[in-house]
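Below is one structure, written out as C-alpha coordinates, with a few remarks after it.
The chains shown are only part of the set, and none of them has been moved.
Order of writing sets the chain letters: A and B. Residues in each chain are counted from 1.
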Amino acid sequence: MSKGRFESFSDGVIAVAITLLVLNLRVPAPSAHRSLLHGLTHQWPAYAAYATSFITIGIIWINHHVMVGRLSRPDHAIMMLNLVLLLTIAVLPFATNVMATYLTQPHGEKLAAAVYAGAFLLMSLAFATLNRHILFAKAHLLTVQLPAQERRRILLRTISGLVPYAIATALAAVSPYITLAICAGLAAFYATPLASSATRSQE
Amino acid sequence: MSKGRFESFSDGVIAVAITLLVLNLRVPAPSAHRSLLHGLTHQWPAYAAYATSFITIGIIWINHHVMVGRLSRPDHAIMMLNLVLLLTIAVLPFATNVMATYLTQPHGEKLAAAVYAGAFLLMSLAFATLNRHILFAKAHLLTVQLPAQERRRILLRTISGLVPYAIATALAAVSPYITLAICAGLAAFYATPLASSATRSQE
(Lines give C-alpha, C1' and ligand atoms only; values in the text may rest on other atoms or scores of the structure.)
Protein backbone atom coordinates (compact mmCIF):
# COMPACT_ATOMS: atom_id res chain seq x y z
CA MET A 1 0.00 0.00 0.00
CA SER A 2 1.58 3.26 -1.07
CA LYS A 3 1.38 6.11 1.41
CA GLY A 4 0.30 8.52 -1.33
CA ARG A 5 -2.94 6.77 -2.15
CA PHE A 6 -3.59 6.16 1.55
CA GLU A 7 -3.34 9.89 2.19
CA SER A 8 -5.33 10.87 -0.87
CA PHE A 9 -8.23 8.58 0.10
CA SER A 10 -8.23 9.91 3.68
CA ASP A 11 -8.11 13.48 2.38
CA GLY A 12 -11.00 12.72 0.07
CA VAL A 13 -13.25 11.34 2.79
CA ILE A 14 -12.43 14.21 5.18
CA ALA A 15 -12.92 16.83 2.43
CA VAL A 16 -16.33 15.40 1.50
CA ALA A 17 -17.44 15.11 5.14
CA ILE A 18 -16.42 18.68 5.97
CA THR A 19 -18.23 20.02 2.88
CA LEU A 20 -21.39 17.95 3.41
CA LEU A 21 -21.88 19.86 6.69
CA VAL A 22 -23.44 22.64 4.61
CA LEU A 23 -26.46 20.43 3.88
CA ASN A 24 -27.46 21.00 7.53
CA LEU A 25 -28.08 24.69 6.77
CA ARG A 26 -31.66 24.90 5.53
CA VAL A 27 -33.26 27.65 3.55
CA PRO A 28 -36.40 28.76 5.42
CA ALA A 29 -39.49 28.06 3.30
CA PRO A 30 -40.97 31.33 1.99
CA SER A 31 -43.95 32.17 4.18
CA ALA A 32 -46.37 35.06 4.54
CA HIS A 33 -46.27 34.77 8.34
CA ARG A 34 -42.58 34.56 9.11
CA SER A 35 -39.88 36.76 7.62
CA LEU A 36 -36.68 35.37 6.10
CA LEU A 37 -34.77 37.30 8.76
CA HIS A 38 -36.63 35.41 11.46
CA GLY A 39 -36.06 32.10 9.68
CA LEU A 40 -32.35 32.73 9.25
CA THR A 41 -31.67 33.98 12.78
CA HIS A 42 -33.85 31.26 14.26
CA GLN A 43 -31.44 28.58 13.07
CA TRP A 44 -28.42 30.12 14.80
CA PRO A 45 -27.66 26.77 16.48
CA ALA A 46 -27.10 25.37 12.98
CA TYR A 47 -24.49 28.05 12.24
CA ALA A 48 -22.73 27.57 15.58
CA ALA A 49 -22.66 23.79 15.18
CA TYR A 50 -21.58 24.17 11.54
CA ALA A 51 -18.61 26.41 12.30
CA THR A 52 -17.57 24.32 15.29
CA SER A 53 -17.68 21.06 13.35
CA PHE A 54 -15.98 22.57 10.30
CA ILE A 55 -13.00 23.88 12.28
CA THR A 56 -12.82 20.69 14.36
CA ILE A 57 -12.75 18.44 11.29
CA GLY A 58 -10.17 20.77 9.74
CA ILE A 59 -7.99 20.39 12.83
CA ILE A 60 -8.34 16.61 12.87
CA TRP A 61 -7.25 16.69 9.22
CA ILE A 62 -4.11 18.64 10.18
CA ASN A 63 -3.42 16.24 13.03
CA HIS A 64 -4.01 13.30 10.69
CA HIS A 65 -1.46 14.74 8.35
CA VAL A 66 1.13 15.06 11.12
CA MET A 67 0.46 11.52 12.33
CA VAL A 68 0.71 9.99 8.85
CA GLY A 69 3.75 12.16 8.12
CA ARG A 70 5.71 10.12 10.66
CA LEU A 71 4.86 6.91 8.83
CA SER A 72 6.92 5.38 6.04
CA ARG A 73 4.05 3.21 4.79
CA PRO A 74 0.74 1.89 6.18
CA ASP A 75 0.10 -1.81 6.80
CA HIS A 76 -3.23 -3.68 7.04
CA ALA A 77 -3.89 -2.91 10.71
CA ILE A 78 -3.09 0.78 10.25
CA MET A 79 -5.43 0.96 7.26
CA MET A 80 -8.23 -0.66 9.23
CA LEU A 81 -7.79 1.58 12.26
CA ASN A 82 -7.67 4.53 9.84
CA LEU A 83 -10.92 3.31 8.25
CA VAL A 84 -12.57 3.32 11.68
CA LEU A 85 -11.25 6.84 12.25
CA LEU A 86 -12.66 7.95 8.88
CA LEU A 87 -16.01 6.40 9.85
CA THR A 88 -16.11 8.51 13.01
CA ILE A 89 -15.29 11.62 10.94
CA ALA A 90 -17.81 10.83 8.19
CA VAL A 91 -20.57 10.52 10.79
CA LEU A 92 -20.03 14.05 12.12
CA PRO A 93 -22.44 15.78 9.68
CA PHE A 94 -25.18 13.62 11.24
CA ALA A 95 -24.15 14.39 14.84
CA THR A 96 -23.90 18.08 13.94
CA ASN A 97 -27.40 17.96 12.50
CA VAL A 98 -28.78 16.32 15.65
CA MET A 99 -27.25 19.10 17.77
CA ALA A 100 -28.43 21.90 15.48
CA THR A 101 -31.97 20.54 15.32
CA TYR A 102 -32.47 19.96 19.04
CA LEU A 103 -30.40 22.63 20.83
CA THR A 104 -33.32 25.01 21.24
CA GLN A 105 -36.00 22.33 21.59
CA PRO A 106 -37.76 21.77 24.92
CA HIS A 107 -37.12 18.02 24.75
CA GLY A 108 -34.11 15.97 23.68
CA GLU A 109 -31.69 18.92 23.80
CA LYS A 110 -29.42 17.32 26.40
CA LEU A 111 -29.25 14.01 24.62
CA ALA A 112 -28.51 15.84 21.36
CA ALA A 113 -25.61 17.66 23.00
CA ALA A 114 -24.30 14.38 24.39
CA VAL A 115 -24.50 12.85 20.91
CA TYR A 116 -22.60 15.83 19.48
CA ALA A 117 -19.75 15.94 21.99
CA GLY A 118 -19.82 12.15 22.17
CA ALA A 119 -19.17 11.96 18.44
CA PHE A 120 -16.11 14.20 18.84
CA LEU A 121 -15.01 12.05 21.79
CA LEU A 122 -15.37 8.92 19.67
CA MET A 123 -13.39 10.49 16.85
CA SER A 124 -10.63 11.55 19.26
CA LEU A 125 -10.60 8.04 20.69
CA ALA A 126 -10.22 6.50 17.22
CA PHE A 127 -7.44 8.98 16.52
CA ALA A 128 -5.61 8.18 19.75
CA THR A 129 -5.96 4.44 19.12
CA LEU A 130 -4.45 4.76 15.66
CA ASN A 131 -1.70 7.05 16.88
CA ARG A 132 -0.85 4.68 19.73
CA HIS A 133 -0.75 1.76 17.30
CA ILE A 134 1.59 3.63 14.96
CA LEU A 135 3.89 4.92 17.70
CA PHE A 136 4.22 1.70 19.71
CA ALA A 137 3.09 -1.41 17.81
CA LYS A 138 4.49 -0.20 14.47
CA ALA A 139 7.45 1.89 15.56
CA HIS A 140 9.54 0.18 12.85
CA LEU A 141 7.32 1.84 10.19
CA LEU A 142 8.19 5.36 11.38
CA THR A 143 10.29 7.43 8.99
CA VAL A 144 12.38 8.74 11.87
CA GLN A 145 13.06 6.52 14.87
CA LEU A 146 11.77 8.38 17.91
CA PRO A 147 12.97 7.54 21.44
CA ALA A 148 10.30 5.80 23.57
CA GLN A 149 10.11 8.83 25.85
CA GLU A 150 9.29 11.12 22.92
CA ARG A 151 6.65 8.69 21.65
CA ARG A 152 5.07 8.51 25.10
CA ARG A 153 5.00 12.32 25.23
CA ILE A 154 3.18 12.52 21.85
CA LEU A 155 0.66 9.87 22.88
CA LEU A 156 0.02 11.60 26.21
CA ARG A 157 -0.76 14.82 24.34
CA THR A 158 -3.16 13.00 22.03
CA ILE A 159 -4.90 11.30 24.93
CA SER A 160 -5.11 14.53 26.93
CA GLY A 161 -7.08 15.91 23.96
CA LEU A 162 -9.84 13.43 24.89
CA VAL A 163 -10.47 14.96 28.30
CA PRO A 164 -12.28 18.16 27.24
CA TYR A 165 -14.62 16.18 24.97
CA ALA A 166 -15.35 13.72 27.77
CA ILE A 167 -16.17 16.67 30.05
CA ALA A 168 -18.31 18.30 27.33
CA THR A 169 -20.22 15.04 26.90
CA ALA A 170 -20.80 14.67 30.63
CA LEU A 171 -21.90 18.29 31.06
CA ALA A 172 -24.63 17.78 28.45
CA ALA A 173 -26.63 16.47 31.40
CA VAL A 174 -26.42 19.97 32.87
CA SER A 175 -26.92 22.14 29.79
CA PRO A 176 -26.48 21.65 26.04
CA TYR A 177 -25.21 25.23 25.78
CA ILE A 178 -22.24 24.43 28.00
CA THR A 179 -21.44 21.45 25.78
CA LEU A 180 -21.59 23.55 22.62
CA ALA A 181 -19.52 26.29 24.26
CA ILE A 182 -16.79 23.81 25.19
CA CYS A 183 -16.69 22.27 21.71
CA ALA A 184 -16.67 25.70 20.06
CA GLY A 185 -14.07 26.94 22.52
CA LEU A 186 -11.80 23.98 21.72
CA ALA A 187 -12.10 24.66 17.98
CA ALA A 188 -11.33 28.34 18.56
CA PHE A 189 -8.40 27.50 20.83
CA TYR A 190 -6.78 25.22 18.26
CA ALA A 191 -7.24 27.89 15.59
CA THR A 192 -5.20 30.47 17.51
CA PRO A 193 -1.42 31.00 17.43
CA LEU A 194 -1.42 29.67 21.00
CA ALA A 195 -2.48 26.28 19.73
CA SER A 196 0.10 26.64 16.98
CA SER A 197 2.91 26.37 19.50
CA ALA A 198 0.98 23.71 21.43
CA THR A 199 0.63 21.68 18.26
CA ARG A 200 4.22 22.24 17.35
CA SER A 201 5.48 21.00 20.67
CA GLN A 202 3.05 18.13 20.37
CA GLU A 203 4.69 16.87 17.25
CA MET B 1 -3.83 6.95 -19.64
CA SER B 2 -1.55 7.54 -16.69
CA LYS B 3 -2.05 5.24 -13.73
CA GLY B 4 -1.95 8.17 -11.32
CA ARG B 5 -5.04 9.89 -12.65
CA PHE B 6 -6.81 6.54 -13.00
CA GLU B 7 -6.21 5.87 -9.31
CA SER B 8 -7.09 9.38 -8.21
CA PHE B 9 -10.44 9.26 -10.04
CA SER B 10 -11.25 5.85 -8.56
CA ASP B 11 -10.25 7.09 -5.09
CA GLY B 12 -12.46 10.13 -5.57
CA VAL B 13 -15.56 8.15 -6.50
CA ILE B 14 -15.04 5.66 -3.66
CA ALA B 15 -14.34 8.45 -1.13
CA VAL B 16 -17.52 10.31 -2.12
CA ALA B 17 -19.64 7.14 -2.08
CA ILE B 18 -18.40 6.09 1.36
CA THR B 19 -19.03 9.56 2.79
CA LEU B 20 -22.48 9.95 1.20
CA LEU B 21 -23.60 6.97 3.31
CA VAL B 22 -24.08 9.43 6.17
CA LEU B 23 -27.05 10.98 4.36
CA ASN B 24 -28.95 7.78 5.24
CA LEU B 25 -28.80 8.70 8.93
CA ARG B 26 -31.82 10.92 9.58
CA VAL B 27 -32.36 13.30 12.43
CA PRO B 28 -35.72 12.42 14.05
CA ALA B 29 -38.14 15.32 13.68
CA PRO B 30 -38.69 17.03 17.05
CA SER B 31 -42.01 15.81 18.39
CA ALA B 32 -44.00 16.16 21.59
CA HIS B 33 -45.02 12.50 21.45
CA ARG B 34 -41.78 10.70 20.80
CA SER B 35 -38.48 11.35 22.53
CA LEU B 36 -35.21 11.89 20.64
CA LEU B 37 -33.88 8.80 22.41
CA HIS B 38 -36.69 6.74 20.93
CA GLY B 39 -36.12 8.27 17.50
CA LEU B 40 -32.39 7.60 17.59
CA THR B 41 -32.57 4.04 18.92
CA HIS B 42 -35.45 3.26 16.59
CA GLN B 43 -33.22 3.66 13.54
CA TRP B 44 -30.62 1.15 14.75
CA PRO B 45 -30.86 -0.70 11.40
CA ALA B 46 -29.54 2.49 9.78
CA TYR B 47 -26.47 2.46 12.03
CA ALA B 48 -25.82 -1.26 11.48
CA ALA B 49 -26.19 -0.92 7.71
CA TYR B 50 -24.07 2.26 7.76
CA ALA B 51 -21.15 0.69 9.61
CA THR B 52 -21.32 -2.49 7.53
CA SER B 53 -21.34 -0.61 4.23
CA PHE B 54 -18.65 1.82 5.36
CA ILE B 55 -16.20 -0.92 6.33
CA THR B 56 -17.08 -2.99 3.25
CA ILE B 57 -16.47 -0.07 0.86
CA GLY B 58 -13.25 0.67 2.74
CA ILE B 59 -12.11 -2.91 2.23
CA ILE B 60 -13.00 -2.88 -1.46
CA TRP B 61 -10.93 0.30 -1.71
CA ILE B 62 -7.94 -1.50 -0.17
CA ASN B 63 -8.44 -4.46 -2.50
CA HIS B 64 -8.77 -2.07 -5.44
CA HIS B 65 -5.48 -0.55 -4.47
CA VAL B 66 -3.76 -3.94 -4.37
CA MET B 67 -5.26 -4.93 -7.74
CA VAL B 68 -4.25 -1.70 -9.47
CA GLY B 69 -0.86 -1.84 -7.77
CA ARG B 70 -0.02 -4.87 -9.93
CA LEU B 71 -0.77 -2.89 -13.08
CA SER B 72 1.78 -0.82 -15.01
CA ARG B 73 -0.90 1.18 -16.82
CA PRO B 74 -4.64 0.82 -17.59
CA ASP B 75 -5.96 0.40 -21.13
CA HIS B 76 -9.45 1.12 -22.53
CA ALA B 77 -11.00 -2.19 -21.50
CA ILE B 78 -9.58 -1.97 -17.99
CA MET B 79 -10.93 1.56 -17.63
CA MET B 80 -14.38 0.47 -18.76
CA LEU B 81 -14.49 -2.53 -16.44
CA ASN B 82 -13.28 -0.24 -13.66
CA LEU B 83 -16.07 2.22 -14.50
CA VAL B 84 -18.62 -0.58 -14.10
CA LEU B 85 -17.01 -1.49 -10.76
CA LEU B 86 -17.22 2.14 -9.64
CA LEU B 87 -20.90 2.16 -10.67
CA THR B 88 -21.59 -0.81 -8.41
CA ILE B 89 -19.78 0.94 -5.55
CA ALA B 90 -21.50 4.30 -6.12
CA VAL B 91 -24.90 2.62 -5.93
CA LEU B 92 -24.25 1.20 -2.44
CA PRO B 93 -25.59 4.24 -0.51
CA PHE B 94 -28.94 3.52 -2.20
CA ALA B 95 -28.87 -0.20 -1.42
CA THR B 96 -27.85 0.60 2.16
CA ASN B 97 -30.76 2.98 2.46
CA VAL B 98 -33.22 0.34 1.17
CA MET B 99 -31.96 -2.11 3.81
CA ALA B 100 -32.02 0.46 6.65
CA THR B 101 -35.53 1.62 5.78
CA TYR B 102 -37.14 -1.81 5.45
CA LEU B 103 -35.29 -4.09 7.90
CA THR B 104 -37.85 -3.63 10.67
CA GLN B 105 -40.87 -3.20 8.41
CA PRO B 106 -43.56 -5.89 8.26
CA HIS B 107 -43.46 -5.94 4.44
CA GLY B 108 -40.59 -5.81 1.97
CA GLU B 109 -37.92 -6.57 4.54
CA LYS B 110 -36.74 -9.73 2.78
CA LEU B 111 -36.54 -8.10 -0.63
CA ALA B 112 -34.65 -5.19 0.94
CA ALA B 113 -32.11 -7.58 2.42
CA ALA B 114 -31.73 -9.33 -0.94
CA VAL B 115 -31.16 -5.94 -2.61
CA TYR B 116 -28.53 -5.10 0.02
CA ALA B 117 -26.52 -8.33 -0.13
CA GLY B 118 -27.18 -8.51 -3.88
CA ALA B 119 -25.54 -5.10 -4.32
CA PHE B 120 -22.44 -6.38 -2.50
CA LEU B 121 -22.53 -9.51 -4.65
CA LEU B 122 -22.72 -7.41 -7.80
CA MET B 123 -19.81 -5.27 -6.65
CA SER B 124 -17.74 -8.37 -5.85
CA LEU B 125 -18.63 -9.77 -9.27
CA ALA B 126 -17.51 -6.57 -11.01
CA PHE B 127 -14.32 -6.68 -8.96
CA ALA B 128 -13.61 -10.31 -9.85
CA THR B 129 -14.31 -9.63 -13.53
CA LEU B 130 -11.84 -6.75 -13.60
CA ASN B 131 -9.25 -8.70 -11.64
CA ARG B 132 -9.62 -11.68 -13.98
CA HIS B 133 -9.25 -9.41 -17.00
CA ILE B 134 -6.09 -7.83 -15.58
CA LEU B 135 -4.50 -11.10 -14.49
CA PHE B 136 -5.22 -13.14 -17.62
CA ALA B 137 -6.20 -11.01 -20.63
CA LYS B 138 -3.76 -8.21 -19.78
CA ALA B 139 -0.94 -10.11 -18.08
CA HIS B 140 1.55 -8.12 -20.19
CA LEU B 141 0.46 -4.94 -18.36
CA LEU B 142 1.45 -6.31 -14.94
CA THR B 143 4.43 -4.61 -13.29
CA VAL B 144 5.76 -7.98 -12.14
CA GLN B 145 5.22 -11.05 -14.29
CA LEU B 146 3.41 -13.60 -12.14
CA PRO B 147 3.41 -17.32 -12.95
CA ALA B 148 0.02 -18.60 -14.22
CA GLN B 149 -0.38 -20.69 -11.08
CA GLU B 150 0.01 -17.64 -8.85
CA ARG B 151 -2.46 -15.68 -10.96
CA ARG B 152 -4.99 -18.52 -10.75
CA ARG B 153 -4.52 -18.60 -6.98
CA ILE B 154 -5.24 -14.85 -6.68
CA LEU B 155 -8.32 -15.12 -8.90
CA LEU B 156 -9.62 -18.10 -6.95
CA ARG B 157 -9.35 -16.08 -3.75
CA THR B 158 -11.23 -13.19 -5.32
CA ILE B 159 -13.97 -15.47 -6.62
CA SER B 160 -14.25 -17.30 -3.30
CA GLY B 161 -15.08 -13.88 -1.82
CA LEU B 162 -18.31 -13.97 -3.83
CA VAL B 163 -19.66 -17.05 -2.07
CA PRO B 164 -20.62 -15.52 1.30
CA TYR B 165 -22.47 -12.66 -0.45
CA ALA B 166 -24.33 -15.16 -2.65
CA ILE B 167 -25.33 -17.07 0.49
CA ALA B 168 -26.34 -13.84 2.26
CA THR B 169 -28.50 -12.89 -0.73
CA ALA B 170 -30.18 -16.31 -0.83
CA LEU B 171 -30.80 -16.37 2.93
CA ALA B 172 -32.71 -13.09 2.66
CA ALA B 173 -35.65 -15.36 1.79
CA VAL B 174 -35.35 -16.79 5.31
CA SER B 175 -34.63 -13.67 7.37
CA PRO B 176 -33.22 -10.23 6.63
CA TYR B 177 -31.43 -10.31 9.98
CA ILE B 178 -29.36 -13.30 8.90
CA THR B 179 -28.41 -11.43 5.74
CA LEU B 180 -27.34 -8.34 7.68
CA ALA B 181 -25.45 -10.50 10.19
CA ILE B 182 -23.47 -12.20 7.40
CA CYS B 183 -22.62 -8.89 5.71
CA ALA B 184 -21.65 -7.31 9.02
CA GLY B 185 -19.67 -10.40 10.00
CA LEU B 186 -17.74 -10.30 6.72
CA ALA B 187 -16.86 -6.64 7.25
CA ALA B 188 -15.76 -7.39 10.82
CA PHE B 189 -13.76 -10.43 9.71
CA TYR B 190 -11.83 -8.45 7.09
CA ALA B 191 -11.11 -5.75 9.65
CA THR B 192 -9.36 -8.14 12.04
CA PRO B 193 -5.69 -9.16 12.05
CA LEU B 194 -6.92 -12.59 10.93
CA ALA B 195 -8.01 -11.10 7.64
CA SER B 196 -4.75 -9.22 7.51
CA SER B 197 -2.86 -12.44 7.00
CA ALA B 198 -5.61 -13.75 4.73
CA THR B 199 -5.32 -10.64 2.58
CA ARG B 200 -1.60 -10.80 2.62
CA SER B 201 -1.52 -14.33 1.35
CA GLN B 202 -4.12 -13.31 -1.21
CA GLU B 203 -1.79 -10.77 -2.76
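Here, contacts are C-beta pairs under 8 Å (C-beta built on N, C-alpha and C of every residue); 3 or more make two chains touch, one makes a residue touch a chain.
Predicted model only: the values in this text are computed from it and were never measured.
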Size of the entire homomeric complex in copies, 2 being in place: 4
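The rule is short, and it goes like this: only the chains that are shown with their structure count from here on.
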Rotational angle, Cα trace of chain A fitted to chain B, multiple of 5°: 90
Inter-centroid spacing, chain B versus chain A (mean Cα positions, whole Å): 26
Of all residues in chain B, those that touch chain A in their complex: 7-8, 11-12, 14-16, 18-23, 25, 27, 30, 32, 35-37, 40, 50-51, 54-55, 58-59, 61-62, 65-66, 69, 191, 193, 195-196, 199-200
Residue numbers on chain A that touch chain B, as the complex places them: 1-2, 5, 8-9, 12-13, 15-17, 20, 23, 75-77, 79-80, 83-84, 86-87, 90-91, 93-94, 97-98, 101-102, 105, 107-108, 111-112, 115
